[in-house]
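Structure incoming, see below.
Only one protein chain is missing from this complex, and each of the others stays in its spot.
Read from first to last, the chains carry the letters A and B; within each, the first residue is number 1.
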Amino acid sequence: MLRFLAGKVTRGVVTLLIAVSAAFFLARGTGDPVREMLGDLAGPEQVAQLSAQLGLDRPLPVQYAAFVGDLATGDLGTSIRYGTPNLDLILGWLPASLQLAAAAMVLAVLVGIPLGVWAALREGRFADRFASTVALTGQSIPLFWLGLMLILLFAVTLGWLPAGQSTGFSSLILPAVTLSTLPMAQIARLTRSSMSEVLGEAFLDATRARGVARWRVVLVHALRNAALPVITIIGLQTGTLLSGAITVEFVFAWPGLGTLATQAVQMRDFSLIQAIVIFGAVVFVLVNLIVDLLYGILDPRIRDGVA
Amino acid sequence: MTRERRILDVDDLTVVHQAGGRWGNRRGDTVAAVDGVSLTVDAGEIIGVVGESGSGKTSLAMAVAGLGRISGGTVTVSGVQVSGRLSRAERTRVQVILQDPHGSLDPRQTVRRGLRELRRIHPERTGWTTDEELLAKVGLNADLLDRLPHQVSGGQAQRVAIARALLLRPALLLADEPTSALDVSVQAQILRLLLGLRRSEDLAILFISHDLAVVRAVCDRVHVMLRGRVVEHGPTAEVFERPAHEYTRRLLAAIPGRRPLDPADPAGRPVQVTTASVPGGEP
Partner (left out) sequence: MTAVLAPRRPASGRPATRARGAGAVLAFGVPLALIGAVCLAAPLLPLPDPAAQSLSAALRPPAWLSGGDAAHLLGTDHLGRDVLARILYGGRLTFLIAVAGMLAGAVPGTLLGLVSGFYRGTVDAVVSRFVEAQLALPFILLAIAVIAGRGRSLSALVLVLALFGWAQYARVIRAETLSLRERPFVLGLRCAGVPAPRILLAHMLPNVAGTVLVLVTLQIGTVILAESALSFLGLGVVSPQISWGAMLADGRDQLTHAWWVAAFPGLAITTVVLLVNLLGDAMRSWLDPKKRRY
């Protein structure tokens, strides 16, 4: 188990290093961030000053070494516009994002898994078609547009729910429903396919032959076996959730990281943008590390490298 | 036999596989799949290697074909030692026929295109025959040329694989379970074809199989492998009639009551391989 753990952590760190390096070189290697920040009207001394302030006047390898060094000590730099450390800013805006993401994920699991199980139990029949249509539509709809339409219906036309900003539980409903669509759709599709596989397996027939009630079989045996791929999807969805959160937060003016990111883009706060990108990658790698560990605990064959 | 007729000389071959994966998993566990095996094949000979799965047959085959690991000992084909650095011409002196006839052909390539590819890569070695003549040699009609692998039967696919091997004029044909995936009647046809080719082309054939009945039908000499070692070898009739090793006896006892292909003349009688006698139309 320890070796499994060490291997996963090493891989996570390597992945993270590649990801942040890619972000570093993509931002610097493909263009001129200072020009982008100041616009075309800036004079050369302004450009030089900002370059020096950001350390962008140094040779690229020196910049990169400093960047990785800062990263290793948890230093994500200082925001150009706010003048405060990026990490403090991010941590300040993070709770609202976490709240939204958690609500969306809970909703996705609560709706997605029963939907998938239902479809698997009625394979090929109406329920199955219905569930797969819902799931496919969920994967095809632009989240932010769905958000706009929900606002139109429930906030503008019906006036039941607030359209935006964080003002208590009722304001969480629309953004959470919107954000949950995509993971819900994928969880439903995956639950359905792994459930119908598991349901067809011989050992379940054997269990049923021993007189265990059908709903118990589904609930205990099948769901546990179907849990593995679903957990993977939850891990992989974190990235999508982070991306989706940006547009959804933007639509609902939700005071989370996504809004911080779009603001940073509008204010051309290069340092803050970079910090948020890195933070997002760290979160993703951490979540997937946890998912991998869960996987190893739930299915010892994976840990021991048999599967 | 004179020196020139010696095609394959395997001398004290050892193949060791590393257990475990590549990355950060070097526990150094090793498994000797082939452990000090020696055998020879001369032109016009069919030499059998029998053993159960896991006996090291496949590792031996891969080493002889120049596609596998050689940890110790030597493999010499027509006087040239097999190693990682061989010219293309030297490497292709051994051609393989494998178990899964359909899997042996690229599913997206017609027979003709596959042959054309080989001709383009080896222009100097493939000019000796036309596609039609080549197919006739293995008992196939020329109208098969434009078919895809899934449009021919298993026996036909195996004949195509043999034709592809023959096109390159190999010194040694390495047949790794060439009939195990085929129906019994088709098996006999393919075995007859191999026997005929041995005669007409003076081919050396290393015949690897777990099927003793088949080995008995076609091989001049036979080697019995167990856990990487040759535990018994000798002329086929001798090994089958008076097995010396306990393992061979057990193997023989396990054969279902099946007669060899042609008990009167297991290796001899020239087999007419024409489209007339073998109408290429297995089920």
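Following the convention adopted for this analysis, contacts are C-beta pairs under 8 Å (C-beta built on N, C-alpha and C of every residue); 3 or more make two chains touch, one makes a residue touch a chain.
Fair warning: this is a prediction, and the values are worked out from it, not measured in the lab.
Note that of A:9, A:47, A:94 or A:148, the residue touching the chain absent from this view is A:148. Of the candidate positions B:59, B:104 or B:189, contact with the hidden chain is made by B:104. By the touch criterion stated above, the residues of subunit B touching the omitted chain are 22-23, 65-67, 88-89, 91-92, 94-96, 98-100, 102-109, 117-118, 121-122, 161, 164-165, 168. By the touch definition given at the top, subunit A reaches the unshown chain through residues 11, 14-16, 18-19, 22-23, 26-33, 35-36, 136-137, 139-146, 148-149, 151-152, 156, 190, 193, 229, 232-233, 235-236, 239-240, 242-243, 246-247, 250-251, 261-262, 264-266, 268, 270, 273-274, 276-277, 280-281, 284-285, 288, 292, 295, 302.
Convention: only the chains that are shown with their structure count from here on.
Chain centres here are Cα means. That of subunit A falls 54 Å from that of subunit B.
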